[in-house]
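With one protein chain held back, the other chains of the complex are shown just where they sit.
Entry: chain A
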Amino acid sequence: MPIAFSQGFTPHPKISYASAAPTGVGSEAEYLEIGLQAPVDPEQLRVALDAALSPGLDILEAVIAGEGSLADRIDASQWRLELPQVEPAVAEKAVTAFLDSAEVLVERMTKQGKRAFDARAAVSRCAVAAEPDLPSGAVAVPCAIIDLVVRQVTPAVRPDDVLSGLRVVAGLEPPVPPRVTRLAQGTLTAQGEIVDPLDADRGGVGIGER
């Protein structure tokens, strides 16, 4: 693919990632912009990139970028937090306490050292999902699932900050590391829905409809 390169002594390929997911979490919704030197059929680009990437890193769709930058179209993320061995009712209590707080101070190590910040204000939705139906005969292992929508703010509030917040307000300590997956990114509407940032460039045609 005719990737464009930056100028300078060591030219870098023109790729920019919009709010990349932190290390150690899964994602179903990463977005990036690639600069090209010449027009390429988006589908051709998608197939070529997908072939070169690792199994599990799948390029779902490519569109020609329209007006404005990708970053301008992303101001929130939806996450799924799976907490194995945590009873949903216990999680529910912690989430309620979190939402009832005006501010939840958490600490995180940053490059500048340990800093405290509010994890509450950026959270626009936090709810314990209904328990999934188990196939008949399966032994139920408790696993609380939290549905989370976080607005992009500075400093960034990440899912593990919200988990820290749940520990701060309700002493929730998952016995095994929670599994976190980003489900969507985009513009947060007044109704609390997330609009796919590529929508504008698709002329309103959704992925499923193509």
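Keep this in mind: a residue touches a chain if its C-beta (ideal position, glycine included) is under 8 Å from a C-beta of that chain, and two chains touch if they have at least 3 such contacts; residues count from 1.
We adopt the following convention: contacts and distances are computed from a predicted model.
S.K.: The chain dropped from view, which UniProt name applies: "Fe-S oxidoreductase", "Phosphate-import permease protein PhnE", "ABC transporter ATP-binding protein" or "Sulphur transport domain-containing protein"?
M.R.: Matching "Fe-S oxidoreductase", "Phosphate-import permease protein PhnE", "ABC transporter ATP-binding protein" or "Sulphur transport domain-containing protein" to the record, the invisible chain is "Fe-S oxidoreductase".
S.K.: Of the residues in chain A, which ones touch the absent chain?
M.R.: Residues of chain A in contact with the hidden chain: 2-7, 9-11, 14, 23-24, 35, 37, 52-57, 176-177.
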